[in-house]
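The complex appears here minus one protein chain, its other protein chains still in place.
Let's look at chain A:
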Amino acid sequence: MKTVYVRTVLCILTRLFLLLLAYGEDAVDSAKRNPNELFTIEGKASVPGMKASEWIPATKILIDGGTYQGFLKSDGSFQLFVPTGSYVIDLTHPALDFEPQRVDVNSKGNKRARKLNNIQPNAVSHLTYPLRFKPKGQMNYFQKREEFRIIDILKSPMVIMMVLPIVFLVLIPKLINTDDPEIKKEMQSLNLMNPKQDMPDLSEMVTNLFGGGAPPQKKKEKAVKGKKK
């Protein structure tokens, strides 16, 4: 209590001093004023496209996060009673997004509204007074579920895994005219259809190692078989 008293006295003294410096005459008038005097901040909120009974009961007014309190009337207007100071006034509604505003009330009861700037609290960008509140939009609390789209399915690795081999299997042989004997020859030389031919067979390697029988013959046989095909 005592410290509060000291603080208010100090506050009044500094204010008085400043006012004496600045105005001289006004100081007398201002000294008569009670520092705890309440001033009225007026404002109005409106939500286009919604009935008043739909949003007003759920809307609350927060002044500095709840240090003072105010209530909306049925037409959306409100009156707040505060002593001199600077206040952040915010409207909250579960589904609507209002933008907070800062209101400064000086010791003579003059009010001005500013855009709230938390990073540079002293920056001034004026707003209309009496206050006007309009929602920026609806609150969007939800993440969107991924919708079913063909492109998404096609992009999925599993589908690519399934589709690409088919493309290779079906389309590429069609692109190349296999009936052309030259290409046939080329393909056979490329061993596209039978890539394993040049690969050394594991069983052959083993037999090579231990037996050293007749692998070249076998190879020939195989090659002949391949040609027969």
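Following the convention adopted for this analysis, a residue touches a chain if its C-beta (ideal position, glycine included) is under 8 Å from a C-beta of that chain, and two chains touch if they have at least 3 such contacts; residues count from 1.
FYI, contacts and distances are computed from a predicted model.
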| remark: From "glutaminase", "ER membrane protein complex subunit 1", "Rab3 GTPase-activating protein catalytic subunit" or "LSM complex subunit LSm2", the UniProt protein name for the chain not displayed is "ER membrane protein complex subunit 1"
| note | Of the candidates A:69, A:110, A:128 or A:208, the residue in contact with the absent chain is A:69
| So which of A:110, A:128 or A:156 would be touching the chain we can't see? | A:156
| said: For review purposes, identify every residue of chain A that touches the missing chain, sorted by number. | reply: 1, 3, 6-7, 10, 34, 36-38, 53, 56-57, 60, 62, 64-66, 68-69, 71-74, 79, 81, 83, 86, 88, 90, 92, 94-95, 97, 100, 116, 118-119, 121, 139-146, 153, 156, 158-159, 161-162, 165-166, 169, 228-229
